[in-house]
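What follows is a single structure, and I will ask about it in a moment.
Removed: one protein chain of the complex. Kept in place: all other protein chains.
Entry: subunit A
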């Protein structure tokens, strides 16, 4: 299938030489997007983690061992495997910016998209979203709570994109020419080491577009031709090498 081209292509670049695996991005993502708390979340069989952190290892014995941490949001693929298999067209890549959308009211929970996504970036809602009593008061107004039985995933905090466009229109600016800091997803904003960069991959002024062109940048499973909009960056060769077969080497997240 021919990928749609957009004038603006939002992209994320995670500098794996800066990520400490602290988990702040995971927590911020849950809070921003109203993912309910899960008491038994260490067991990844039924969890819902839009932003999951994997531990990568160079698999060498002590003392030559090295680790890197790889935060994994939805890759917002240029050729998304998920949308082609969705029988009800609940997921699509059709909006300026190139974010793969997920329409919850339309999702029938068949989980074909989960099977198709090579990045395990999609999550099935096994349980009703239950907040401890009173905690529903901290629900943000940004993302409606998803019911049991649908599939969900990271949206690059799409609501922040909408708000930024709205703001640009109000300021009489061109919403397709957003400045670099006008739209930043929650995970990128919160990361204490600034490992997550975000911007328009097609705007040469934006740092992501420069970094994505670096020889140290890579994408996960590039050989599949999914054309992800999430880039990773590492000066460590072994880390870059894992990018193309990370499922074999990844430690973490054996969810279904």
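Details
Everything below uses one rule, namely that contacts are C-beta pairs under 8 Å (C-beta built on N, C-alpha and C of every residue); 3 or more make two chains touch, one makes a residue touch a chain; residues count from 1.
The criterion applied here is as follows: contacts and distances are computed from a predicted model.
From the set "Cytochrome c oxidase subunit 1", "ABC transporter permease", "YciI family protein" or "Anaerobic selenocysteine-containing dehydrogenase", the protein name that UniProt assigns to the chain left out of the figure is "Anaerobic selenocysteine-containing dehydrogenase".
Among A:69, A:119, A:156 or A:198, the one in contact with the hidden chain is A:69. Listed residues A:99, A:154, A:168 or A:190: the one in touch with the omitted chain is A:190. Of the listed residues A:131, A:216 or A:238, the one in contact with the hidden chain in the full complex is A:131. On the side of subunit A, touch with the chain left out of the figure occurs at residues 17-24, 26-28, 30-32, 34-35, 37-44, 47-49, 53-55, 57, 59-63, 65-69, 87-89, 104-110, 112, 128-141, 144-145, 147-150, 186, 189-195, 251-254.
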